[in-house]
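Missing here: one protein chain of the complex. Every other protein chain is in place.
On to subunit A.
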Amino acid sequence: MTSGSEKSAAAGALAPAASRARTEFARLVSYVVFGLGSVYLSMRAGELPTSRWEPLGAGSFPQLVFAVLAGLCLISAIRAVMDIRKAGQLDGLAAALCGWVKVRRISFALFGLLVAYLAVLPFAGFSLATFVFLLITQLMIAGISKKTFIQSVVAALIFSVGLNLLFAEVFNVFLPRGVLFAG
């Protein structure tokens, strides 16, 4: 984490003004989202009934926490706006967003596959769903060739059926069997 943050700090120091402004803009969006979300949650927490037995009810602590979060987001948002104005250039936002997504396309594809895997898992069962997930993700990361295909099939078999057996037989942890294999 440190190496990453150091690298990002160093990169931040060297980045041109427009790039810094775009980064701050992205953070500003996050401050606004967290700020608005915390205001809403603070209000929802305030609606919880107060306690007869204590000065603070169930809603007081979350109300306090989300109010503090809203305050912190407000301060950060003001700072971000000032930084963006100081940098003075906020052009090429759409292109920068496209570039950002492009760099992370495999990450997002991996996440998409994870979501699909989690959705299918209860129905297809651990072994089958995991085999397919591992095979597709390994080929996606490594690229498709005869060598990677054979390697991926072997690895997918070991870590789907093998892990299922290991957890069931050794640790007595039973992973989802799936509707197809139930009964």
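We adopt the following convention: contacts are C-beta pairs under 8 Å (C-beta built on N, C-alpha and C of every residue); 3 or more make two chains touch, one makes a residue touch a chain; residues count from 1.
Keep in mind that, in the parts below, contacts and distances are computed from a predicted model.
Between the listed names "Imidazole glycerol phosphate synthase subunit HisH", "NADH-quinone oxidoreductase subunit N", "Membrane protein" or "Xanthine dehydrogenase large subunit", the UniProt record for the complex's undisplayed chain reads "Membrane protein". From the options A:L36, A:I75 or A:L165, the residue with contact to the unseen chain in the full assembly is A:I75. Touching the omitted chain from subunit A are residues 1-6, 8-9, 12-14, 16-17, 26-27, 30-31, 34, 38, 41, 44-45, 48, 51, 53-56, 58-62, 65-66, 68-69, 72-73, 75-76, 79, 103-108, 110-111, 114-115, 117-118, 121-122, 130, 133-134, 137-139, 141-142, 148, 151-152, 155, 159-160, 163, 167, 171-176.
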